[in-house]
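Of the protein chains in this complex, all but one are displayed in their positions.
Let's turn to chain A:
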Amino acid sequence: MHLGVSESMRECEYSQISTRSSTPMETPYKKRTPKKRKWESFPGRNKFYCDGRIMMAKQTGVFYLTLVLILVTCGLFFTFDCPFLAQTLTPVIPVIGGVLFMFVLGTLLRTSFSDPGVLPRATPDEAADLERQIDVANGSTGYRPPPRTKEVVINGQTVKLKYCFTCKIFRPPRASHCSLCDNCVERFDHHCPWVGNCVGRRNYRFFYMFILSLSFLTIFIFAFVITHIILRSHQTGFLNALKDSPASVLEVVVCFFSVWSIVGLSGFHTYLISSNQTTNEDIKGSWSSKRGKDNYNPYSYGNIFTNCCAALCGPLPPSLIDRRGFIQSDTPQLAPPTNGITMYGATQSQQSHMVSESETESVTKTSAFRAPNSFYRPPPLLSSSSKAPSPSS
């Protein structure tokens, strides 16, 4: 061993690595670092609970307000109105109320806690490949090129696919980037602060069930509280009835103000489902006949029944982001060179590791798995990717 030379070489190696995040290269054997789950290094602005099982938006204040309103109103109904109604009319009333309440709560939690259909961001290799293709198409190099779009014909309609600069992918049709959550979401409907999450492909049916059942619950409570007051005022007079059950007043007020917005929203979404549109498309008027005579919705199945079935009973796609998977960090990682030359890992697991760590690094860097005598081999296909612009989120 040529001590003098290799020592200084090793110093170079160590100084290179020490500028990066901690990797156990200095130790003579691999230290067992605790395995992290993928949600812990998720690039979007989401909050995760229960070790990645629950996924919500960053701002959840309004969600808690929704929860409190529902729980308090129903709680008051069951405590103060139901005993009277069960005795006077029928005990079926609290039972139906209970079923509706459980359904509302279940669908609300399901909407709020599930992955709306977030598209994972492109791996550095994919992004480099796309950039290269776009550079070739544009013929431009250097500074950031103008916004990129791709056109595709779907069912006779020309649809523009936009390139997302944050996620570094061409967004599939109907997908949109939510600026609040900083994610691209498939079949993006809208970001609902009341449920504290985006509404997209995977949770739209739960959202619709939620607002539909909440409409029924609101009307149910409103109707039966009024009935309760009326029946009581037959017995003791109107003012006394109000005095005996003050909670009913609060319930009537809450229900009265909610019923208009919630029933209205249910009606609106029923229309959207039957025409197979998203809120996003409807607001933009993407498929409106006002845009042109030949403008129609290419995603509609033609009849209302099929559209409804497809939206509500169609197959539920799985989550694409694998929140609870482990980040594979068992292979030795070398700090990749920073001049944009890409080194590839031989296994997919390294790829997933790099996805999580490469948020702030250059697009073309991946984990380096070096082979002796072949450490630097510029792949001819990627020589132009060194000019790729750094990500700007």
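Brief remarks follow.
Operating definition for what follows: a contact is a pair of C-beta atoms (placed from the backbone, for glycine too) under 8 Å apart; a residue touches a chain by one contact, two chains touch by 3 or more; residues count from 1.
One rule holds in what follows: contacts and distances are computed from a predicted model.
Hidden from the displayed complex is a chain whose UniProt protein name, among "Golgin subfamily A member 7", "Large ribosomal subunit protein uL29m", "Hemoglobin subunit beta" or "Kv channel-interacting protein 4", is "Golgin subfamily A member 7". Residue A:Pro318 is the one among A:Pro34, A:Gly61, A:Gly302 or A:Pro318 that touches the chain missing from this view. Considering the full assembly, A:Pro172 is the residue among A:Gly75, A:Gly98 or A:Pro172 that touches the omitted chain. The set of chain A residues touching the chain not shown comprises 1-2, 5-6, 9-10, 12-13, 16, 28-29, 102-103, 106, 110, 119-120, 122-123, 125-126, 129-130, 152-155, 159, 161, 169-170, 172-174, 186-187, 206, 209, 298-299, 306, 309-310, 312-318, 320-321, 332, 334, 337-341, 344-346, 348, 352, 369-377, 379-382.
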